[in-house]
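Omission of a single protein chain aside, the complex is shown with its protein chains in their original locations.
In order of appearance the chains are A and B, and numbering begins at 1 in each one.
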Amino acid sequence: MAEANNQILSEAISAQFGSQVLSIEETYATLDIVVEKSIIIPFISWLKTHKTFQVNFLTSLCGVHFPEQNDRELSVVYHLHSFINNIRFRVHVFLPASQPEIPTLTTLFAAANWMERETFEFYGIKFLGHPDLRIILNVEDMDYHPLLKQYPLVDATRTDKDDKYFGR
Amino acid sequence: MGLNTSKLPNGPEMYVGEGYGLTQIEKVIGMARANSIWPLPFATSCCGIEFMATMASTYDLGRFGAERLSFSPRQADLLMVMGTIAKKMGPILKQVYTQMAEPKWVIAVGACASSGGIFDTYSVLQGIDKVIPVDVYVPGCPPPPEAILDGILKIQELIKNEPLRRRESAEYNDLLQSYQID
Partner (left out) sequence: MINISDDNFEKHKALNGQEQSDQELKQYNYLNLGPTHPATHGIFQNILKMDGEVIVDAQPTIGYIHRAFEKLAENRPFYQITTITDRLNYCSSPINNIGWHLTVEKLLGVKTPKRLDYLRVIIMELARIADHIICNSVVAVDTGALTGFLYVFQWREKIYEIYEEICGARLTTNIGRIGGFERDFSEKVFAKINNLLSELPAALSEFEKLVMRNRIFMDRTVNVGGITGERALEYGFTGPNLRAAGVDYDVRVMTPYCSYEDFDFTIPVGSSGDTYDRFCVRQEEMWQSISIIKQALKNLPNGDFHADVPEFYLPPKEEVYNTMEGLIWHFKIVMGEINVPKGQVYQSVEGGNGELGYYLVSDGGRQPYRLHIRRPCFIYYQAYPEMIKGSMLSDAILTMSSMNVIAGELDA
C-alpha cells in the first residue's frame, strides 16, 4: 500500500516538474525528493493544494551540513505528511555555503516559523521573506552558527576540562 | 546550686531552671532559621520533577519546616537551583540571587547545577558556582528525593551553626567580590 502510493506520488511529481526535480529515491519505504531551490515553494504549494495528495502537514524542517560536497554544502530538509493518504516523504534542497538563501515556507505553513529560525541559528541559512528571522535558542549575541561541522561541541573558553583526566 | 543542662529536641544545649533556659542567642536563632526555611525552587529541568516528588506526600518536604515555597526572591532564604543552567540563564540566576536578602543559602541540586552534568556543550554553564556561591551540592541525575532531603538536612546543619556576624565578615565579602556581586 505504501509502495503503491510512493510510486503514484513520484510519477506525478516527475510529470509535473520534470527536470527541476533533481532526484527521487526510496529508502526505508520513504521517498527522498531532491529539488532545486527555485521551485521549492511552488513545489510544496502544488502538493498542498493537490486534490489527490493533499499534503496538509509540515512535520519538521531542519538543516544538514555536508562540508565536503562542493557548492552543495548546506541542505534544508522538509518532512511532509499527507493525513488523507498517509504518505510521508522528505524534500531536500541543497544550497552552496557561499550563498545560503532560500525562500521561506511560512506563507504555506505557520509551523515553519520557529523551525526556520532554529535552522538559521544552527547553520546560517537565511530564509528570505521570514517575518522575524533571529536567534531563538542561544544567547542573543551569539556570533557563530554552532551546528556547522567546523565548530567543536565544547566552547573554546572552557578551562576546567583537562584532557589528561579524560584519557584524551 | 548547680545548673542543669538540657537539650531541646532539634535545638541547642541550655542551662535550665524553673521556667527559664540560658543559651546563646546565636543558637536559638540558628534553630529557628533552620526549621523554617522558605525555599525558592528555581526548577529548570528534570531535577524539578524530582523536587515536585519531594514536595508531594510520599517524601514530604514540609515536615522539615520548608512548606512555604516562595517564588519571589525577596521573600525566600534558600535558593534551590534544580536543573541545567544555560549560559542564557546565567545572568537571570545571578539577578535572582542578588535580589534575595541576607542571610541566604544556595543548594545546587543535580549534576547539571553542580558541574554541568552530561551536557558539556557550548551553551551550558558548567556548574552554577561559576556565577553564584553555593553552599551544598547534591549530586545525582536526577537525585532521588531522599538525596534532596539529605541536602536540605545538610543546609539545616549549616544554618544552625552559622555565626551571627558571618554575613558582615571580610571573608564573606571577599567571596561575594570574587563573583562580582556587591
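The working rule: contacts are C-beta pairs under 8 Å (C-beta built on N, C-alpha and C of every residue); 3 or more make two chains touch, one makes a residue touch a chain.
Everything numeric in this text was worked out from a predicted model, so none of it was measured.
Visitor: Where the complex has a chain not shown, which of A:K37, A:H79 or A:K126 is the residue touching it?
Guide: Of all options in A:K37, A:H79 or A:K126, contact with the hidden chain holds for A:H79.
Visitor: Write the list of chain B residues that the hidden chain touches.
Guide: Residues 42, 44-46, 48-50, 52-53, 56-58, 69, 71, 83-86, 88-89, 91-92, 96, 118-119, 121-124, 141-142, 144 of chain B touch the chain that is not shown.
Visitor: Provide the residue numbers of chain A that touch the chain removed from this figure.
Guide: 27-28, 30, 32, 56-60, 62, 64-65, 77, 79, 83, 86, 88, 90, 109-111, 113-115, 118, 122, 131-132, 135-139, 146-147, 153
Everything that follows uses one rule, which is that only the chains that are shown with their structure count from here on.
Visitor: Return the distance between the CA-based centres of chain A and chain B, expressed in whole Å.
Guide: Computed value for the inter-centroid distance: 46 Å.
Visitor: Within their complex, state which residues of chain A touch chain B.
Guide: 137-139, 146, 151-155, 158, 160-161
Visitor: Going by the contact rule at the top, pick out the chain B residues touching chain A in the complex.
Guide: Checking each residue of chain B against chain A gives 87-88, 120-123, 126.
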